[in-house]
Every structure is written in C-alpha cells, then in structure tokens.
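Here the complex is missing one protein chain, while the rest keep their positions.
Naming follows writing order (A, B and C), and every chain is counted from residue 1.
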Amino acid sequence: MYSEKVMDHFMNPRNMGEIENASGVGVVGNPKCGDIMKIYLDIEDGIIKDVKFKTFGCGAAVATSSMATELVKGKTIEEALKVTNKAVMEALDGLPPVKVHCSVLAEEAIHAALWDYAQKNGIEIEGLKPPVDHDDHHHDIHEDDE
Amino acid sequence: MYSEKVMDHFMNPRNMGEIENASGVGVVGNPKCGDIMKIYLDIEDGIIKDVKFKTFGCGAAVATSSMATELVKGKTIEEALKVTNKAVMEALDGLPPVKVHCSVLAEEAIHAALWDYAQKNGIEIEGLKPPVDHDDHHHDIHEDDE
Amino acid sequence: MHKIYFDHAATTSTRKEVVDIMLPYFTESFGNPSSVYEIARKNKQAVDEARQKTADLLGADFNEIYFTSGGTESDNWAIKGVAESYKSKGNHIITSAIEHHAVLHTCQYLESKGYEVTYLPVDEYGQVNPEDVRKAIKDTTILISIMYANNEIGTIQPIEEIGRIAKERGVLFHTDAVQAMGHIPIDVKKANVDLLSFSGHKFHGPKGIGALYIRKGVRIKPLLHGGAQERNRRAGTENVPGIVGLAAALELAIRDMEENNKKMLELRDYIIRGITERIEHVKLNGHPTKRLPNNINFTFDFIEGESLLLLLDSKGIYCSSGSACTSGSLDPSHVLLAIGLPHERAHGSLRITLGDENTKEEADYLLEVLPSVVQRLRDMSPLYEEFKRKNK
Partner (left out) sequence: MHKIYFDHAATTSTRKEVVDIMLPYFTESFGNPSSVYEIARKNKQAVDEARQKTADLLGADFNEIYFTSGGTESDNWAIKGVAESYKSKGNHIITSAIEHHAVLHTCQYLESKGYEVTYLPVDEYGQVNPEDVRKAIKDTTILISIMYANNEIGTIQPIEEIGRIAKERGVLFHTDAVQAMGHIPIDVKKANVDLLSFSGHKFHGPKGIGALYIRKGVRIKPLLHGGAQERNRRAGTENVPGIVGLAAALELAIRDMEENNKKMLELRDYIIRGITERIEHVKLNGHPTKRLPNNINFTFDFIEGESLLLLLDSKGIYCSSGSACTSGSLDPSHVLLAIGLPHERAHGSLRITLGDENTKEEADYLLEVLPSVVQRLRDMSPLYEEFKRKNK
C-alpha cells in the first residue's frame, strides 16, 4: 500500500514534538475524519529555523507531516509557501489515491502555522490565505461509476 | 443421476423390437419433446403373450419402455392396466425428478396399445381411456420459487 | 521475528486437510456436475454430498442449501431475492444499524428502488432489542435481516427471540451468520430463521464460496440468471472444489468447536484483562459476555487505528481496526458509531480476533508490545497533548 519512503517517515518520523513559545502554530484537520495535524514553527529573520509536528492520524498523515516539516526546515517563508502537497507526495514516492488528502492536510498545516505567525506579528505574507475549516471535508473514493 | 436398474435397462433393453401383425400398437410422445414410445402387443385369450417396444428418447425413456414391457409381459389385460407409472418407477429403483414424465409416457404407451387392440377388436376394456395428445405436454421443473 | 495472526474475523487460512480434500477436484475429477457422463456424475455426487453434509450440520434439509460465491452474494441474494418475490405483499424491510455492508448497502440500494428500510438502533453493547423489532413490524413488512454476530465487536444477537417474533407475525427472517458459522452452535430450526448466509473463508474454508440456507417454502427470485444449477435458483457452473472445501471445513470447525472455543475464550479474556490492566484510557467495545469467543475490540483514546495497525505490523502482529472489508472507506466504523462512540474514539479502535492456533505466548507478546506502541502514538498525538494540558 505505502511506499518505502512513506513507511520510513511513519516508522521514524522526523521533527516530531513540540516547540515551546513557537513563532507560529497551525492545527488543521478534524478528529471526525481521523486526522489532525499540528505544526510548530520557529521563525527567525524570515527563515524557518525549527519545525515540529504532532499528528493524530493514519500512517500517511504521520508520514506527510514528517516529510512536510523536512521540506520547510531551514527554508525562507517564501520557499516554505511553495511546498505544495504535490511536492510532499513526490518526496514520499507517492501515496495511495485514498490518502492524497493527507498531503493536502500537511500543506494546509504549514500554511496555518505561517498564518498564525503572520497574525501574531501583524505582518502580511503574500499569497497566504487564512486556514479553511475542515468540518465538511469529504473522502470520496468513488469514481466514474455514476 | 440414474439408478443401476435404469442403466441396466438402458444398456440392455428387454423386448426391444417390432411385432409384425401385432394385436395392438400404441405410439405416444412427440419428437418435439424428445421422446416417442411405440409399443407392440401380441394378445391371445386376454393375455399379453408378447410385447416389444421402440423408443426415441433419453436413457430414462428407453429404460421405462423396457421395464414397462417386462411388467406387462405374460399378464392379463386387467393386470396390465394396473401397471402404473409409479410401478415402473419403483421397479427401476426410482427416476430423477426431471425424468418422471418418461414413466408416465411408458404407462400411456401400454394403454395406447391396449386401446388400439380394443378398437381393432371392437371390444371395450373397462377403465381404459383413449390416448391423449402430447403436443401441449410441458416439462416444468421449476418448483416453489414463485 | 514472531508473526502473529490475530485477524481471523477478516479471513482465515484454508486448513491443510481441506485443501487436500479439494485438490482432486481441480485436476482429476474436474467434470461439470451438470453433465451426464461418468466423471461429471462423480462431481455431481461430490456436490450433493457436500450439500447433505452442510444441511446436516445446520439442521437443514438437503434442498434448503444453495451454494454461492461468498457471504456477500448470499446476503445480496437473500435480501434482494425476497424483496422482489414479496413486493406485492409489501415494501418494508427491518434491519439493524450494525450490519455488515453486504446487508446495509443492499438495503440502501433497495431504498433507492422504492423499498422502505428501518435501521434499528443497538444498545451500548451492540445488541438489538427484540421488542424494537416487534414494534417496527408493520403490515407492509416483508423481511427482517439481523446478523447473528457482529464482525467488528463480536456481539451475538438474540436471534431465537427475534425469529420467534418474526414467526408470530408471519414475516420472513434472514440472518447474516458469516461471523457466527463454525464459531458458535447454529441450528436453523431452533434459531427460527428462514434464510441464513455464510462464507467459507471465515472458518478455515476456501475464499470465493459461501452458501445460503433457504427454508422450504420461501419464495426467492434468483440474483444470478442463467443455467439451471442449484435447482434453477443460482446459475453458474458449480465451483466444485470450493463447495467440497466449504463442507469439509464446516464439518471440521463444528467438530472442534467446543475444544477450540474453550481455549479461545480463556485467551480472549486473558487479553482483555491484560489490556485493561496495562493501558489507560481504553474501552472494551461490544458485549462483555454475549460475544464471539474469538473477538476482542478495544478503543484506545487519542490515537488512530491504522497507525496502530502499522506499528503492530512492524512487530509482526496482524490485527484490524474496524472491518477489513470496509478499509476502502475512510469513515470510522458505523458499528462503533452505532454503539455510541464519538468519531475520534471510533477511529482509534483495535480488533483482535483469535484462531485456534493462537497461543498464550502470542498473547503475552501482544501484551508486552501493545502498551509501548500505544504510548508512542499518544506521544505523537495533539489530542493527547491537549488532554494532558487540560488535566495537569
């Protein structure tokens, strides 16, 4: 089901944990759907010096969290913003179709943490939209049957 | 599918053949349904001295013809009339449900030959009804499904 | 590394003896049972013997057993076939909220065709109240379908009682006995059922074969149209090795049931106690006593089931979270929701289903591994972080 990379990031998650007094914290997802991702960012001079995550969710949720943190660590805010869910998926050698939403969640978690950072510091980050609410997010795996 | 008795009478049919100038000949069945039985009777002094059959049909048709001729051979007309399809079936150790109609045909063939004998001789045999037409005879093997 | 299979409700291996019985029907005795010649007649006889054996094991008659491709087909056939046959009588079906998808999705399909379906709730242990069944029956009710035992939480339903009510009211009663068959004693007459589904691979028989018991007198339309097999009710060349294997596996399962269940019950309760003692914030799902002897189902708060399965897998332990058959969906188990678990707790369930080959050593290994695995996921969980903060 999962690629070796996914399994590696699930079994040995990078950057798991919390950051006290983080510059920005983002939480996305919803326990109803079975995934919540929380991202902590430590930002200095526009650079992500440290990043941690906590995730409640399936193997793909953990692995995409782990990979997303790896991809933004040490990057500028602008670079971090360009880390899309596709980039996360590619870095993990792909995800099963039913798990693609996890990578979307990882992208959104990073964005949410950046948004929180921006809010706290009264700055505006170009191209960053406010976090969306995931209450009505659906997992539809049916395809062209009807 | 078939009992040993049925197979024996099919493989070694008794009384197969024709009787020239028979006292009575009966033909029942219908090529459409896949069975025709023809019975030849040689009757003397109210006793069936000889009986022969020819049959176009399945294994059970041949076996019931054979058994029916055995059961009436040497019998009086009255005794022969009492040879029912049930008697034929029992003597053969049973028939599969879809083949029960063959035993009915065998009974009818004997009756038809007796009828022919009665007609030819202008006599009336008590309890003997004229042969029925089998054109609209149906093989219904559905059961209580509907 | 240990390799421990704790997922017998998902599927079981086919017993070696059963495979040996099946083998000749693949290569030597391969004839089509519908043909008239010798090698085919032998196969017809093999199928008949399997049918008689299966019937005897259930207290049914020879002509009441119909072979299908599995539990799913049996359930679909029972429900759709009866619904169609009796639609002049009514259009109402009663089932429960915790049925397998083979029943639920079939009922939903029938709803889209104009049938009315009542989904009865269950109590916190997953039991249907027979009185609820009685109350739900209307003039238009044509079928009640309540499963014998649940595949996720193992709860056994009061089938006899429901059957009695159905009989009293003249409504047909189908039960999905896929999880119960071969695991607890079943007699179709005592159970008061009119139709009963089961599947070979749940009791060490082969996959792709099942059966439907149809009481004599019940009208049912075919689901598969075609040849005259199965007395004109279920078309398709008979899966002879499968049929022979199903009957053989059922015979063995029932022969060894008492002995196996004694062993599994002990192991089950040992594991339940062990988990409850060793791990905080857990809850046993299902009925404490009216449950299958091989079923254990726990909710672990703050964590998600698939992650738990993957970590256990990495330790060589194979379990499931919710029904394996429903893993294509990401929704939490409808069974756990029906017994009242909130969504996030429903996501965090672990099902352990035992087989006769499981040992106390394996249970001990599980009990050794599980606490640390659960802790590891909790340490990763933002829900646990929040919980700890609130309870500091």
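A few remarks follow.
The rule is simple: contacts are C-beta pairs under 8 Å (C-beta built on N, C-alpha and C of every residue); 3 or more make two chains touch, one makes a residue touch a chain.
Bear in mind the structure is a predicted one, so any value in this text is a computation, not a measurement.
Taking every chain of the complex into account, the omitted one touches A, B, C. Note that of B:M16, B:I47, B:A87 or B:A118, the residue touching the chain absent from this view is B:M16. Residue in contact with the omitted chain (choice from C:R134, C:K207, C:H343 or C:R376): C:K207. Set against the missing chain, the residues C:G236, C:G340 or C:P371 yield one that touches it, C:G236.
By the touch criterion stated above, the residues of chain B touching the omitted chain are 7, 10-11, 13, 16, 18, 27, 31-38, 54-59, 61-62, 98, 139, 141. Remark: the residues of chain A touching the chain excluded from display are 1, 141-146.
In the full complex, chain C touches the omitted chain through residues 3, 5, 7, 10-16, 19, 23, 26-28, 30-32, 34-40, 68-73, 75-76, 100-103, 105-106, 108-109, 199, 201, 206-209, 223-229, 232, 235-242, 306, 309-310, 312-313, 318-320, 323-329.
Please note the rule applied: only the chains that are shown with their structure count from here on.
Per-chain CA centroids place chain A at a distance of 86 Å from chain B.
Separating the centre of chain B from that of chain C, both taken as means of CA atoms, is a distance of 54 Å.
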